[in-house]
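All protein chains but one are shown at their positions in the complex.
For reference, chains read A and B in written order, and residue numbers begin at 1 within each chain.
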Amino acid sequence: MREGEWPDQGEEIPLHERESERVSSARYTVKLEVFEGPLDLLLHLIKQERVSIYDIPIARITEQYLDYLRRMEALDLTIASEYLVMAATLIYIKSKMLLPAPARAADEAEEEDPRRELVRRLLEYQKYKAAAELLWSRAEREQATFTRGRLETDEANPEVNATVFDLFRAFQRAMERLKERRELVIAREQITLAEKIAELRALFRERERVDITALFETARSRRELLILFLAVLELVRIALIRLVQTERFGRILALRTSDVDPEADAAG
Amino acid sequence: MTMRAEELKPILEALIFTASEPITEEELAQILPEADRATLAAALEALRRDYEAEGRGLELRRIAGGYRICTRPEHHEYIRRYLKTRPSARLSMAALETLAVIAYRQPITLPEIQEIRGVNSARAVRTLLEKRLIEPKGRKPVVGRPILYGTSREFLIQFGLNDLSELPTIEDFEELTEGASAS
Partner (left out) sequence: MTMRAEELKPILEALIFTASEPITEEELAQILPEADRATLAAALEALRRDYEAEGRGLELRRIAGGYRICTRPEHHEYIRRYLKTRPSARLSMAALETLAVIAYRQPITLPEIQEIRGVNSARAVRTLLEKRLIEPKGRKPVVGRPILYGTSREFLIQFGLNDLSELPTIEDFEELTEGASAS
């Protein structure tokens, strides 16, 4: 429906979601029938009113249609936008039918019934709804038949008969796994220099001397070893620790240079 | 050296039984190059008649263009007692409507489906794709090149159809519903 076709006057449709004053649907015992969309609802109303689909009393049906939406709203149900578009269409048709047909020349007398497009859509939809019911009954019958139990020859070939969609899904799954793996790697690698330094600071607040050689042995990857090495160098640079080697090629010890870690103090 | 229908019949029965899905006459012919096609067809027909005999618990059905042996619907209760299964989750009415539109209007795009149903059908399409009842069938040569959907072989199998022509035409439904709505 085009913008210009929307009604600019008439009924106000009170259908917007209310944020305040929410009504708990539990308080209502009314049970609303569920429809597969506005066309389904309209067909139901037409049937219920026992009117002809070819000559819909549009005012009456519109009123009932809107009433249904109001009840939906009262139950705090989300009203799909398609229902609102249909409401607008109905109101538009109704208003158009109320207007007196402008005087026309005789050969133009056959003015189009404003309901025509709606009737066409309803008739079209109705066919598929009936076809869906047929499919339902066929599925019911098929659910009552069974194929043979598993054979050994099945076990040997646990295969799938793939469609393009399966292919797409398989690719998507592989990509999702890849993304997860990468996030994991990044998460692991992001134990960055800054974090390592903070870790070491915490360590030296508790201990005055640490065996650096042993500390290096705890690294789980080359990357972590490198970060650890850089962190130690940083602590040496800011003179928080100094390194001593007790003997040539022996173990390296890190000694805390002062009793107070200035940054830890600053941080409170 | 060609095979006689009487020799062929038990072999066909064994093959149809072994196949995990309906097996077509073509496939059977490929497996059995020693049989000529006419004899093969005759043997299949004879086998089908055997299964139609009184007092059988099984039937030989034509499904998705192939042959398959199945139990008869009238015994389902006993089989469920044994398998201890309940009927699997049924398709929602939304999914069935969408499937009906696709079955009759294929190949069809999502916007076209929604136009007919008058409601968003994305989730229904996704459900049908995941259940392999429909599959993408190329793209429509219009702006955006939307995917065209059609029913799959699995659709025929799950709905017990040999081919799409077994479904009534959509005009048949028109007549059916006209009577109802005019009341």
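Going forward, contacts are C-beta pairs under 8 Å (C-beta built on N, C-alpha and C of every residue); 3 or more make two chains touch, one makes a residue touch a chain.
Being a predicted model, the structure only gives us computed values, none of them experimental.
Asks: Residues of chain B in contact with the chain that isn't shown?
Replies: 6, 9-15, 17-19, 23, 27, 30-32, 55-58, 69, 71-72, 75, 78-79, 81-83, 92, 94-95, 98, 110, 119-127, 129, 135-139, 145-147
Asks: If you put the missing chain back, which residues of chain A would it touch?
Replies: 37, 78, 80, 82, 146-150, 153, 156-175, 177-178, 181
Here is the rule we go by: only the chains that are shown with their structure count from here on.
Asks: Just curious, how far off is chain B from chain A if you go by their C-alpha centres, in Å?
Replies: 33
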